[in-house]
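Yeah, one chain of the complex is gone here, protein chain that is, but the others are all in their spots.
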Amino acid sequence: MLYIPMNSFGNKFKVEIFGESHGQCVGVTLDGVPAGIAMSVEDFSIDVDRRRPSSKGTTSRKESDIPVFLSGVYDDHTNGNPLTIIFKNENTRSQDYKNLSKHYRPSHIDFVASCKYGQFADLRGGGAFSGRLTLPLVAAGVVAKKILQKQLERTLEFNSNIISVGGVPFGQHEQLLGDAMKNGDSLGGIIECSVNGLPVGLGEPFFDSIESVLSHLLFAIPAVKGVEFGAGFHAASMKGSEHNDPIISHDGKTKTNNAGGVVGGITNGNQLVFRVVVKPTASISRGQMTWNDDTGKVESLRVKGRHDSCIALRAPVVVESAAAIGLAQFVL
Amino acid sequence: MLYIPMNSFGNKFKVEIFGESHGQCVGVTLDGVPAGIAMSVEDFSIDVDRRRPSSKGTTSRKESDIPVFLSGVYDDHTNGNPLTIIFKNENTRSQDYKNLSKHYRPSHIDFVASCKYGQFADLRGGGAFSGRLTLPLVAAGVVAKKILQKQLERTLEFNSNIISVGGVPFGQHEQLLGDAMKNGDSLGGIIECSVNGLPVGLGEPFFDSIESVLSHLLFAIPAVKGVEFGAGFHAASMKGSEHNDPIISHDGKTKTNNAGGVVGGITNGNQLVFRVVVKPTASISRGQMTWNDDTGKVESLRVKGRHDSCIALRAPVVVESAAAIGLAQFVL
Amino acid sequence: MLYIPMNSFGNKFKVEIFGESHGQCVGVTLDGVPAGIAMSVEDFSIDVDRRRPSSKGTTSRKESDIPVFLSGVYDDHTNGNPLTIIFKNENTRSQDYKNLSKHYRPSHIDFVASCKYGQFADLRGGGAFSGRLTLPLVAAGVVAKKILQKQLERTLEFNSNIISVGGVPFGQHEQLLGDAMKNGDSLGGIIECSVNGLPVGLGEPFFDSIESVLSHLLFAIPAVKGVEFGAGFHAASMKGSEHNDPIISHDGKTKTNNAGGVVGGITNGNQLVFRVVVKPTASISRGQMTWNDDTGKVESLRVKGRHDSCIALRAPVVVESAAAIGLAQFVL
Partner (left out) sequence: MLYIPMNSFGNKFKVEIFGESHGQCVGVTLDGVPAGIAMSVEDFSIDVDRRRPSSKGTTSRKESDIPVFLSGVYDDHTNGNPLTIIFKNENTRSQDYKNLSKHYRPSHIDFVASCKYGQFADLRGGGAFSGRLTLPLVAAGVVAKKILQKQLERTLEFNSNIISVGGVPFGQHEQLLGDAMKNGDSLGGIIECSVNGLPVGLGEPFFDSIESVLSHLLFAIPAVKGVEFGAGFHAASMKGSEHNDPIISHDGKTKTNNAGGVVGGITNGNQLVFRVVVKPTASISRGQMTWNDDTGKVESLRVKGRHDSCIALRAPVVVESAAAIGLAQFVL
C-alpha cells in the first residue's frame, strides 16, 4: 500500500508546503517566482492577520506568525531562485494529543492515518492534516497575488467573505455560534470569493480549466467539502434561457453572470465568482460515542485541546489565497 | 498571452485526450497501464452505450462509437506500453457551425476562443470544448476501472445516476423536459455518484486529496459547475455533532456518512459519494439577444445544429469515468 | 514490482509517444503546440527521409512513412489542440521474432522485458524498445523546430552529422563497414550536433539546465550510451586557462567554445554543440553464445530478422529532433 504524501502543486508556479503543526515550523517553497518582485516581511501581515485567531469562535493558540525568508530574496526583491518561507511554531502543547490515537475521533484523521501510516503517523495537532498548514498556503497566496500583478500589469481585486454560518446569513449568526460554543459543538459555513479584473483567456478547456485548477486547490484546504462556480448548484433548477449570460459589449461583458466568469474553462472577462462550503469542525468537546480500538468497543470520547467552533470564520483569506495560487498558474 | 492547451491529466496513470468533434476522430492515449490486463473492443460497449444519444432530450447525431486500438494491446491484453484508443467521427455536419463565430452565442466558447486563439480557433462543433470529447474520457474510464480491479484485487461497485432534472426529482421531470424541448430551451441537472468497496487509505492530505483529484477531473467535464462530497453544501447548516460520523467497528465503518467516504482527503472505507451539477445546455434554439461583433450591436441570434435539451441525461457515465480515472491515480 | 512505462516528456511542450514496431502504427501526441503554425504533411518529408533506410549498412524494411494528422490541425494550421500524428506500419514480418524470447539475445531487451513484463511482454520487433519509435520522435522534432521558429522569431540552424564510424572518421569507414556486414557484425558511431542562432538565456541552473533536459531526451534514443557538451570528456585533460572561453564582445560572443554554448546550464549565445555515442547494434547475425532459459545452458544463438549494421548512420536526424524537442521546452 502506498503511503507517500505529495504536498506540492503547480506547473509553472510550484508550491511545496511542509511542516507539522507541532513540529519546529511550517513553511513553503515556491518555485517559478520571477525575479525582481518586491518582497518584504510586511507584505504578509495583512493576509496573515486575517487568518489569525482573534474572534469569537476561533482558537486561543497565539503565534506571532512572522515569515522568515530562507532563500529567494535579495535586497528586498525576489532573485528568481526558489523562495522558501517559514513560520516558527511557538505555542505548541503536544500533550493535548497524546492519547487519542486508538480511540478514534469521528470525522478526524485518526483512523485513516493509523491505517495508512501505522506507528509513524505524526498526529500531533493533526500533523500534516492540520489547519496550521493553511498559514504557508496564505503566504503562497501573497506571493501569487504579486505574480499576478506583475504579469497582468494590474492589481486584481479579491473579495472573500463568509456569507453564511450554521445555515443563517453571516451577521445573524452570533446567537447560533454562542450556543454552539456553550454546548461544545461547532458550526459550518459558506464562503464566497470573487475576483475582479481578470483578462479574457486564462485557463484551458478540459483538464486545465479554471474550475479544475481552482477546485483542486480549494479542496486541498482542510474541511472544504464542496465548490461551485457562478450559479453553481442552483443552475440545476434553471433553464438555459435563464442561466445563459448574453454578451452585451465588444469586450465580452455579460448581462448576467451565472457562469461565474468562466466559460468553457476559460475566463471571459467578467467577475470570477465561486463558493466553498466548510464543514463544521470535527473536533468538538462535547462527548461522542465512537470506536475504541484498544477496548474493541464503542465508547464515549471527549476531545481535548484547543479547537475552533467555526473554522469557516478563518477560511476566507485561505480560500482567496488558494484562488490566487490557481490563477497564477495561468499567467506565467 | 499564452494560448497553450494541455489536455493531459495524471501522474502514474496518465490520460491524454485529443481530437475535435468535427475532425477525423477523437481519442485518448493512456500511459501507465500495467501489462496483462484483458482488453477488447467489447469491454467498452456498455459504458459507451450509456453515453449515446438515445432518449428524449438528447441529440440525434448517430455514431457507431467503436473503439480502435492503435497501440498498447497485444493478444487481447495490454502489453504495458501506451494504450491509444480512437473513435472515428462519422456523422459530422460542419456547415451547422460556420457562421457563428462573430455573433457570440451566450455562455458558449465563441467569445473566449476568439480572443484566445484568434483566427485559428477550431470551433467546428465546439472544437476541443465539445461534449464529444467525453467519449474518449469514458474509454479512459473503462480502462481505469480495470486498473482498479487489478490493483485492488476486487471489483468496485460504481453507481451514477441523475437525481434531479430542472429542479425536480428524476422521474418526475418528463413534463418539464417536454416543455423545454417545445420551447427550444434546456434544463440542468444533478448527478450523484457513489463507489462501494474502496479500501482505507487512498488519497493524500492537501494537494493530492481524493476530493482535489476527483474534482479536478469532474470540473474538466464540459458544463459541470459544482462538485460536493458527502453532505456537501448541506454541511454548512449542520452542527459538528450532526455532521460527524462516529466509527462503529474495527474496520472504520461509520454510523452515518456525511463525509462521503473521505476524511482528511483520504478514503475511510465507507461509501465514496459525491454530487455534480450540470448546467443547462448553452446551445438553445430559441432566440437570444447577444452581441454581434460584425455589426457592433446586440442582436437576435438563433443557434442551429443538433443540441441536447438536457445534457445532464448523458452525464452519469461520464461522471463515473472521471471518478474511476481519479481513483486509479491512487492505486498505482 | 512496478512495470509501468511512461512514454511522455515535457512540461510546456509535451510529447507522448505510442505504438509498437509490429503493431498497427506508431505515433505521437503533442500537447502545448501554439495555434496558428503552418502544418502540412510535406513539412515532414525531409527529416523523415533522412531517417529512412537507404544506404549501405541500414535495414531493408521499406515503409512509406507518411504522417497522418488525427487531430490538432485545421486548414493546414495548428489549432492549439493536442496534435496527434501517426505513421502506419506497413511492412511487418512478425515471424522473424517469435522464437527469441527465452534464448536471450545479448545486450537486447529479451531478458529484462521477460523479468519486467512477464508473459505479456510485446517483443515483436522490439516492441516499445524499437528503433521504429524514433520515427514519431522525428515528427515531434519537426513540430518542435516550428515552435522554436515561431517563438524565437528566427530559424535556428541545426546541423547533425556522424563524425566517426567504428572508430574511424566518417568518410574513411566504408571498408570497415563492408567487413562488418560480411561478418554479420555491427559498428558503433559518434554523432555531433550543433545549433546556431540560439538566444542567450534559455535553460535554468540545476535541474532544468540545457544539458539536463537535452541529455534526458538524447538518452531516450535507443542505443545511445554517452552524451557530452562542448569539449566534453576532453575537458578532463584541460586546464582552466585552456578550457575557459573568454568573452570578446558585448553580445557574449566567446573566443573559443569549449563550453559548447552552455554555461551554468544556460545558453550563452554561442553555438550549442554536443556529441552522442551510438553503440553498435546488438542484433547481429553472426553466432553468439548466450543463456537459453528453456534448456538452462549457454548455447549458440543466431538472430534472424532485418537489422542495421550501423544504426548510427540513421541517428543524426533523430539526435537533432531530440535536441529540438528539448530546446522547445525553454521557449514556451
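To keep things simple, chains are lettered A, B and C as they appear, and every chain counts its residues starting from 1.
What we mean here is this: a contact is a pair of C-beta atoms (placed from the backbone, for glycine too) under 8 Å apart; a residue touches a chain by one contact, two chains touch by 3 or more.
Predicted model, so just to flag it, every value in this text is computed and none were measured.
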Omitted-chain contact residue, chosen from A:78, A:270 or A:288: A:78
Missing-chain contacts mapped onto chain C: 1-9, 17, 104, 106-109, 111-113, 115-116, 128-129, 133, 164, 166-167, 180, 183, 185-190, 199-201, 204-209, 211-213, 215-220, 222, 224-233, 235-250, 252, 254, 258-260, 263-268, 277-284, 286, 288-291, 293, 296, 298, 312, 330
For chain A, the residues touching the chain missing from this view: 3-8, 12, 14, 16-20, 23-27, 29, 31-36, 69-72, 74-75, 77-84, 86, 117-122, 124, 127-128, 332
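In this text, only the chains that are shown with their structure count from here on.
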Inter-centroid spacing, chain C versus chain B (mean Cα positions, whole Å): 37
Where chain A and chain C are represented by their mean Cα positions, the distance between them in whole Å: 45
Chain A-chain B separation of Cα centroids, rounded to whole Å: 25
Residues of chain C whose C-beta touches two or more other chains: 12
